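For this depiction, one protein chain was excluded, whereas all remaining protein chains were kept in their positions.
Right, subunit A next:
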Amino acid sequence: MEQEPILSVSNLHTQFHTKSGIVKAVDGVSFDIRPGETLGIVGESGSGKSITAMSIMRLIKDPGKIAKGDIMFKGESLLSKSNREMRAIRGDRISMVFQDPMTSLNPVFTVEKQMVETIRAHRNVSKKQAVDRAVELLDLVGIPSARSRLKSYPHEFSGGMRQRVMIALALSCDPEVLIADEPTTALDVTIQAQILELLQRLQKELGMAIIMITHDLGVVAEVCERVMVMYAGKPVEFAHVHELFDHPKHPYTWGLIGSIPKIVKEKVRLEPIQGLPPDLRALPKGCSFAPRCKHAMDQCLEVDPALLEESDNHHVRCLLYEEKEKVVTS
């Protein structure tokens, strides 16, 4: 039996109204995530993955706003919540780990203060109980001699340790959804592996759903079950992780996979995706990826394809497949 989704995003549109035009940062994103599941959102910088996360947290600042769509958390719309209700959810039921642990912790407060204030913002506990909980959390994320490290300031930790603190902070109140926005991007490769392992272990122990936002397909392959590939604010491919790696369908996904270095005997030239992501204020009329796509047809510059289910649970937004379907149906 399939569990009910804990979080459903449907047709989310987040836009920034700037002087030089409307930036459609997120343009029609939909996905569900179930308890204990890990969903990957992959894309280049500027593809709208972080804005999707910030939209779920309702932390989009002016001049940005959620223009359309809905975000349902345990059957209730987050968009209809008051600011106060939303604050009670943030950091408690849904929490977030950010990319750069160097800058994401407040440099002028001790780790203790930053953890205790989070716990006490959501739980009616004494200072001492909160401190004990903080020690427990630091233990959980593998920080040695946790109790004595509480009094330290963030600059007294290494990058990997700081990210552990950040994760402990996010786990303070046993969240049901953890959004990890590029949690390993700023770290050394060996530390990256440790942090990913830690997240997987914690997920198993605590049963939370994780949304893993990354530009790194390696991370996706390691931890995710399902993956959404985003390009210029739109999901372009959505599939199970094995399916995606074995049978990538969208030319952009081909490009992403093609640009990963592989260790093989003979030297193979990496194939980068030519060109740059489009200006989100002036998206091309047809498919956003068409100007960079090696397989683009004339039509691609005219028609913006829809995200269609190409095969079982494998969605793709590309005319290559719409064409095929037409041929099949006619």
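By definition in this document, a residue touches a chain if its C-beta (ideal position, glycine included) is under 8 Å from a C-beta of that chain, and two chains touch if they have at least 3 such contacts; residues count from 1.
Everything below uses one rule, namely that contacts and distances are computed from a predicted model.
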Omitted chain per UniProt, picking from "Ring-1,2-phenylacetyl-CoA epoxidase subunit PaaD", "Molybdopterin synthase subunit MoaD", "Peptide ABC transporter permease" or "Sarcosine oxidase subunit alpha", is "Peptide ABC transporter permease"
Sole touch to the unshown chain from A:105, A:196 or A:239: residue A:105
Of A:52, A:118 or A:192, the residue that touches the missing chain is A:118
Missing-chain contact among A:89, A:135, A:150 or A:293 belongs to A:89
For subunit A, residues touching the missing partner are 57, 59, 87-92, 95-96, 98, 100, 103-109, 117-118, 121-122, 153, 155, 166, 169, 172
